[in-house]
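Everything below concerns the one structure shown next.
In this view, the complex is presented without one of its protein chains, the others remaining in place.
Take a look at subunit A:
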Amino acid sequence: MSILILAEHHDRQLAGATAHVAAAAQEIKEILGGDIDVLVAGENVSVVAEAAAKLDGVAKVRVADNAVYAHQLAEPMGALLAELAGDYSHVLGAASTTGKNVLPRVAALKDVSQISEILDVVDADTFKRPIYAGNAIATVKSSDPLKVITVRSTGFDAVGEEGSAAIESVETVVENSQSTFAKQALAQNDRPELSAAKVVISGGRGMGSGENFKLLEGIADKLGAAIGASRAAVDAGFVLNDMQVGQTGKIVAPELYIAVGISGAIQHLAGMKDSKVIVAINKDEEAPIFQVADYGLVADLFEALPVLQSALSK
(Lines give C-alpha, C1' and ligand atoms only; values in the text may rest on other atoms or scores of the structure.)
Protein backbone atom coordinates (compact mmCIF):
# COMPACT_ATOMS: atom_id res chain seq x y z
CA MET A 1 0.00 0.00 0.00
CA SER A 2 1.06 3.57 -0.51
CA ILE A 3 1.61 6.62 1.63
CA LEU A 4 -0.09 9.99 1.25
CA ILE A 5 1.53 13.17 2.55
CA LEU A 6 -0.45 16.33 3.15
CA ALA A 7 1.73 19.16 1.82
CA GLU A 8 2.27 22.08 4.15
CA HIS A 9 2.20 25.43 2.37
CA HIS A 10 1.68 29.12 3.04
CA ASP A 11 1.49 32.05 0.66
CA ARG A 12 1.85 29.81 -2.39
CA GLN A 13 5.10 28.39 -1.09
CA LEU A 14 5.79 24.83 -0.08
CA ALA A 15 6.85 24.91 3.58
CA GLY A 16 10.09 23.25 4.60
CA ALA A 17 8.27 20.87 6.94
CA THR A 18 6.97 18.83 3.99
CA ALA A 19 10.48 17.60 3.12
CA HIS A 20 10.86 16.32 6.69
CA VAL A 21 7.52 14.51 6.50
CA ALA A 22 8.69 13.00 3.21
CA ALA A 23 11.73 11.64 5.04
CA ALA A 24 9.48 9.86 7.55
CA ALA A 25 7.41 8.52 4.65
CA GLN A 26 10.58 7.29 3.00
CA GLU A 27 11.45 5.24 6.10
CA ILE A 28 8.02 3.60 6.05
CA LYS A 29 8.28 2.97 2.33
CA GLU A 30 11.61 1.20 2.79
CA ILE A 31 9.77 -1.31 4.99
CA LEU A 32 6.49 -1.57 3.11
CA GLY A 33 7.20 -0.72 -0.49
CA GLY A 34 4.50 1.13 -2.42
CA ASP A 35 4.54 4.75 -3.48
CA ILE A 36 4.67 8.11 -1.77
CA ASP A 37 2.11 10.61 -3.04
CA VAL A 38 1.70 14.21 -1.94
CA LEU A 39 -1.60 16.03 -1.72
CA VAL A 40 -1.48 19.77 -2.31
CA ALA A 41 -4.85 21.31 -1.44
CA GLY A 42 -5.59 25.01 -1.61
CA GLU A 43 -6.46 27.75 -4.03
CA ASN A 44 -4.04 28.67 -6.85
CA VAL A 45 -1.47 26.21 -5.66
CA SER A 46 0.14 25.06 -8.92
CA VAL A 47 3.47 26.56 -7.84
CA VAL A 48 3.29 24.60 -4.61
CA ALA A 49 2.58 21.42 -6.57
CA GLU A 50 5.64 22.03 -8.75
CA ALA A 51 7.81 22.44 -5.68
CA ALA A 52 6.35 19.29 -4.09
CA ALA A 53 7.07 17.33 -7.30
CA LYS A 54 10.78 17.94 -6.73
CA LEU A 55 10.86 16.21 -3.34
CA ASP A 56 12.96 13.05 -3.54
CA GLY A 57 11.04 9.80 -3.37
CA VAL A 58 7.65 11.24 -4.34
CA ALA A 59 5.86 9.35 -7.10
CA LYS A 60 2.89 11.60 -7.68
CA VAL A 61 1.60 14.98 -6.58
CA ARG A 62 -2.18 15.22 -6.41
CA VAL A 63 -3.53 18.75 -6.58
CA ALA A 64 -6.92 19.80 -5.26
CA ASP A 65 -7.09 23.39 -6.41
CA ASN A 66 -10.36 24.98 -5.47
CA ALA A 67 -11.66 27.98 -3.52
CA VAL A 68 -13.19 25.63 -0.94
CA TYR A 69 -9.67 24.58 0.12
CA ALA A 70 -8.37 28.16 0.45
CA HIS A 71 -6.88 28.74 3.92
CA GLN A 72 -7.08 24.97 4.40
CA LEU A 73 -10.07 25.09 6.71
CA ALA A 74 -10.42 21.91 8.73
CA GLU A 75 -13.87 20.80 7.56
CA PRO A 76 -13.30 20.62 3.79
CA MET A 77 -9.68 19.49 4.22
CA GLY A 78 -10.71 16.68 6.55
CA ALA A 79 -13.46 15.52 4.20
CA LEU A 80 -11.15 15.59 1.18
CA LEU A 81 -8.41 13.62 2.89
CA ALA A 82 -10.87 11.11 4.30
CA GLU A 83 -12.11 10.48 0.79
CA LEU A 84 -8.62 10.06 -0.67
CA ALA A 85 -7.33 8.00 2.28
CA GLY A 86 -8.99 4.83 0.98
CA ASP A 87 -6.10 4.34 -1.44
CA TYR A 88 -3.42 4.44 1.24
CA SER A 89 -2.07 2.63 4.30
CA HIS A 90 -0.57 5.79 5.82
CA VAL A 91 -1.59 9.45 5.77
CA LEU A 92 1.14 11.75 7.04
CA GLY A 93 1.25 15.46 7.75
CA ALA A 94 3.51 17.89 9.56
CA ALA A 95 2.91 18.43 13.28
CA SER A 96 2.14 22.04 12.40
CA THR A 97 -0.98 23.95 13.34
CA THR A 98 -2.44 22.88 9.98
CA GLY A 99 -1.56 19.22 10.37
CA LYS A 100 -2.82 19.15 13.94
CA ASN A 101 -6.04 20.84 12.90
CA VAL A 102 -6.85 18.52 10.02
CA LEU A 103 -5.40 15.04 10.57
CA PRO A 104 -7.34 14.10 13.75
CA ARG A 105 -10.52 14.79 11.77
CA VAL A 106 -9.38 12.45 9.03
CA ALA A 107 -8.65 9.75 11.60
CA ALA A 108 -12.06 10.13 13.26
CA LEU A 109 -13.87 10.09 9.91
CA LYS A 110 -12.07 6.83 9.08
CA ASP A 111 -12.64 5.46 12.60
CA VAL A 112 -8.94 5.05 13.33
CA SER A 113 -6.62 6.50 15.96
CA GLN A 114 -4.23 9.29 15.20
CA ILE A 115 -0.58 9.21 16.21
CA SER A 116 0.75 12.67 17.06
CA GLU A 117 4.22 14.08 16.52
CA ILE A 118 6.25 10.99 15.75
CA LEU A 119 10.02 11.32 16.19
CA ASP A 120 11.02 7.94 14.87
CA VAL A 121 9.72 5.12 12.68
CA VAL A 122 10.34 1.73 14.34
CA ASP A 123 8.42 -0.24 11.74
CA ALA A 124 5.45 0.39 9.48
CA ASP A 125 3.02 0.43 12.40
CA THR A 126 5.26 1.27 15.36
CA PHE A 127 6.46 4.75 16.14
CA LYS A 128 8.16 6.78 18.86
CA ARG A 129 6.60 9.96 20.13
CA PRO A 130 7.16 12.32 23.05
CA ILE A 131 4.72 12.48 25.95
CA TYR A 132 4.71 14.63 29.11
CA ALA A 133 6.38 17.58 27.36
CA GLY A 134 9.14 15.33 26.09
CA ASN A 135 10.04 14.04 29.55
CA ALA A 136 9.26 10.56 28.29
CA ILE A 137 9.35 8.91 24.88
CA ALA A 138 6.60 6.40 24.16
CA THR A 139 6.78 3.59 21.61
CA VAL A 140 3.28 2.94 20.26
CA LYS A 141 2.00 0.30 17.89
CA SER A 142 -1.14 0.80 15.85
CA SER A 143 -3.47 -2.05 14.93
CA ASP A 144 -5.51 0.14 12.58
CA PRO A 145 -5.53 -0.65 8.85
CA LEU A 146 -4.93 3.05 8.15
CA LYS A 147 -2.33 5.01 10.09
CA VAL A 148 -2.92 8.74 10.38
CA ILE A 149 0.21 10.42 11.67
CA THR A 150 1.67 13.85 12.31
CA VAL A 151 5.44 14.11 12.06
CA ARG A 152 7.72 16.27 14.18
CA SER A 153 10.15 17.90 11.71
CA THR A 154 13.11 17.83 14.07
CA GLY A 155 12.96 14.02 14.16
CA PHE A 156 13.73 13.54 10.45
CA ASP A 157 16.29 15.12 8.13
CA ALA A 158 14.67 16.71 5.08
CA VAL A 159 14.78 14.77 1.81
CA GLY A 160 16.52 16.34 -1.18
CA GLU A 161 14.81 18.18 -4.01
CA GLU A 162 16.06 16.45 -7.11
CA GLY A 163 12.88 14.58 -7.92
CA SER A 164 10.40 14.99 -10.74
CA ALA A 165 7.09 13.46 -9.71
CA ALA A 166 4.03 13.42 -11.93
CA ILE A 167 1.39 16.03 -11.15
CA GLU A 168 -2.29 15.20 -11.50
CA SER A 169 -5.38 17.03 -10.43
CA VAL A 170 -7.96 15.80 -7.95
CA GLU A 171 -11.47 16.71 -8.98
CA THR A 172 -13.11 16.09 -5.60
CA VAL A 173 -14.83 19.24 -4.39
CA VAL A 174 -16.51 19.08 -1.01
CA GLU A 175 -19.12 21.49 0.24
CA ASN A 176 -18.41 23.71 3.22
CA SER A 177 -21.06 25.96 4.66
CA GLN A 178 -19.95 25.52 8.28
CA SER A 179 -16.82 27.61 8.48
CA THR A 180 -15.58 30.71 6.73
CA PHE A 181 -12.27 32.48 6.77
CA ALA A 182 -12.52 36.03 8.11
CA LYS A 183 -9.00 37.43 8.40
CA GLN A 184 -5.47 36.77 9.45
CA ALA A 185 -2.57 38.66 10.96
CA LEU A 186 0.67 37.03 9.98
CA ALA A 187 4.13 37.99 11.15
CA GLN A 188 6.15 39.69 8.46
CA ASN A 189 9.88 39.34 8.57
CA ASP A 190 12.80 38.35 6.40
CA ARG A 191 14.33 36.02 8.92
CA PRO A 192 14.54 32.27 8.48
CA GLU A 193 11.56 30.19 9.57
CA LEU A 194 11.83 29.45 13.30
CA SER A 195 11.45 25.68 13.00
CA ALA A 196 13.95 25.44 10.14
CA ALA A 197 16.63 27.95 11.20
CA LYS A 198 20.20 26.81 11.91
CA VAL A 199 20.53 29.39 14.67
CA VAL A 200 17.76 30.57 17.00
CA ILE A 201 18.03 33.32 19.57
CA SER A 202 15.11 33.54 21.99
CA GLY A 203 14.14 36.11 24.54
CA GLY A 204 12.15 35.59 27.72
CA ARG A 205 10.46 37.66 30.37
CA GLY A 206 13.90 38.99 31.29
CA MET A 207 13.86 41.05 28.07
CA GLY A 208 11.49 43.39 29.87
CA SER A 209 9.67 44.72 26.79
CA GLY A 210 8.99 44.17 23.11
CA GLU A 211 11.17 47.17 22.33
CA ASN A 212 14.14 45.40 23.94
CA PHE A 213 13.83 42.51 21.46
CA LYS A 214 15.76 44.89 19.16
CA LEU A 215 18.81 43.84 21.18
CA LEU A 216 18.31 40.33 19.79
CA GLU A 217 17.72 41.52 16.24
CA GLY A 218 21.22 42.91 15.76
CA ILE A 219 22.67 39.57 16.85
CA ALA A 220 20.19 37.58 14.78
CA ASP A 221 21.26 39.61 11.73
CA LYS A 222 24.89 38.72 12.33
CA LEU A 223 24.15 35.01 12.80
CA GLY A 224 21.37 34.61 10.23
CA ALA A 225 19.22 33.51 13.13
CA ALA A 226 15.49 33.24 13.68
CA ILE A 227 14.09 34.92 16.79
CA GLY A 228 12.02 32.96 19.30
CA ALA A 229 10.48 33.66 22.67
CA SER A 230 9.27 32.03 25.86
CA ARG A 231 5.59 31.88 26.67
CA ALA A 232 6.06 34.54 29.33
CA ALA A 233 7.43 36.93 26.70
CA VAL A 234 4.48 36.22 24.40
CA ASP A 235 1.92 36.47 27.21
CA ALA A 236 3.39 39.80 28.26
CA GLY A 237 2.75 41.02 24.72
CA PHE A 238 6.44 41.56 23.90
CA VAL A 239 6.13 39.56 20.67
CA LEU A 240 3.60 37.65 18.54
CA ASN A 241 2.43 34.14 19.48
CA ASP A 242 4.08 32.47 16.50
CA MET A 243 7.48 33.06 18.13
CA GLN A 244 6.72 30.87 21.15
CA VAL A 245 9.09 27.93 21.58
CA GLY A 246 8.01 25.04 23.78
CA GLN A 247 5.59 22.26 24.60
CA THR A 248 2.70 24.25 23.25
CA GLY A 249 4.57 26.43 20.80
CA LYS A 250 7.16 25.53 18.19
CA ILE A 251 9.66 22.75 18.49
CA VAL A 252 13.11 23.74 17.33
CA ALA A 253 16.42 21.86 17.12
CA PRO A 254 18.93 24.23 15.54
CA GLU A 255 22.72 23.94 15.54
CA LEU A 256 22.81 26.79 18.03
CA TYR A 257 20.10 27.97 20.42
CA ILE A 258 20.71 31.07 22.51
CA ALA A 259 18.29 31.59 25.42
CA VAL A 260 18.34 35.10 26.79
CA GLY A 261 16.49 36.02 29.99
CA ILE A 262 14.69 32.66 29.99
CA SER A 263 14.55 30.64 33.21
CA GLY A 264 14.24 27.22 31.58
CA ALA A 265 10.83 25.85 32.64
CA ILE A 266 10.20 22.25 31.51
CA GLN A 267 7.61 23.48 29.03
CA HIS A 268 10.19 25.73 27.38
CA LEU A 269 12.88 23.03 27.42
CA ALA A 270 10.42 20.71 25.67
CA GLY A 271 10.72 22.92 22.61
CA MET A 272 14.49 23.37 22.38
CA LYS A 273 16.43 20.78 24.33
CA ASP A 274 17.31 18.79 21.21
CA SER A 275 19.31 21.75 19.88
CA LYS A 276 22.92 20.82 19.14
CA VAL A 277 24.52 23.59 21.17
CA ILE A 278 22.68 25.60 23.79
CA VAL A 279 23.83 28.93 25.16
CA ALA A 280 22.09 30.60 28.10
CA ILE A 281 22.46 34.19 29.19
CA ASN A 282 20.79 34.82 32.52
CA LYS A 283 21.62 36.95 35.52
CA ASP A 284 20.49 34.27 37.95
CA GLU A 285 23.17 31.60 38.20
CA GLU A 286 20.62 29.18 39.70
CA ALA A 287 18.29 29.39 36.68
CA PRO A 288 17.42 25.85 35.50
CA ILE A 289 18.29 26.76 31.90
CA PHE A 290 21.96 26.40 32.91
CA GLN A 291 21.39 22.68 33.53
CA VAL A 292 20.87 22.11 29.80
CA ALA A 293 23.21 24.81 28.49
CA ASP A 294 26.54 23.87 26.95
CA TYR A 295 27.76 27.39 27.57
CA GLY A 296 26.25 29.49 30.31
CA LEU A 297 26.96 33.15 30.83
CA VAL A 298 25.80 34.61 34.13
CA ALA A 299 25.27 38.24 33.22
CA ASP A 300 22.80 41.05 32.89
CA LEU A 301 21.48 40.71 29.36
CA PHE A 302 21.37 44.47 28.87
CA GLU A 303 25.13 44.53 29.34
CA ALA A 304 25.96 41.25 27.60
CA LEU A 305 23.93 41.62 24.40
CA PRO A 306 25.55 44.82 23.07
CA VAL A 307 29.00 43.34 23.81
CA LEU A 308 28.00 40.12 22.03
CA GLN A 309 26.79 42.03 19.01
CA SER A 310 30.03 43.93 18.68
CA ALA A 311 32.12 40.80 19.30
CA LEU A 312 30.32 39.13 16.41
CA SER A 313 31.09 42.09 14.18
CA LYS A 314 34.82 41.62 14.62
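The definition used in the following text is that contacts are C-beta pairs under 8 Å (C-beta built on N, C-alpha and C of every residue); 3 or more make two chains touch, one makes a residue touch a chain; residues count from 1.
We take it that contacts and distances are computed from a predicted model.
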Looking only at "Protein-methionine-sulfoxide reductase catalytic subunit MsrP", "Electron transfer flavoprotein subunit beta", "NADH-quinone oxidoreductase subunit F" or "Urease accessory protein UreD", the name UniProt gives the absent chain is "Electron transfer flavoprotein subunit beta"
Touch as defined at the start, partner being the missing chain; which of A:42, A:78 or A:203 qualifies? A:78
Which of A:100, A:205 or A:283 contacts the chain that the document leaves out: A:100
Contact with the hidden chain, among A:66, A:114 or A:202, goes to A:114
Could I get the residues of subunit A that touch the absent chain, sorted low to high? 10, 71, 73-75, 78, 96-98, 100-109, 111-117, 126, 130-144, 177-187, 199, 223, 231, 234-235, 240-242, 247-248, 250, 255-256, 266-267, 273, 276-279, 285, 290-299, 304, 307-308, 311-312
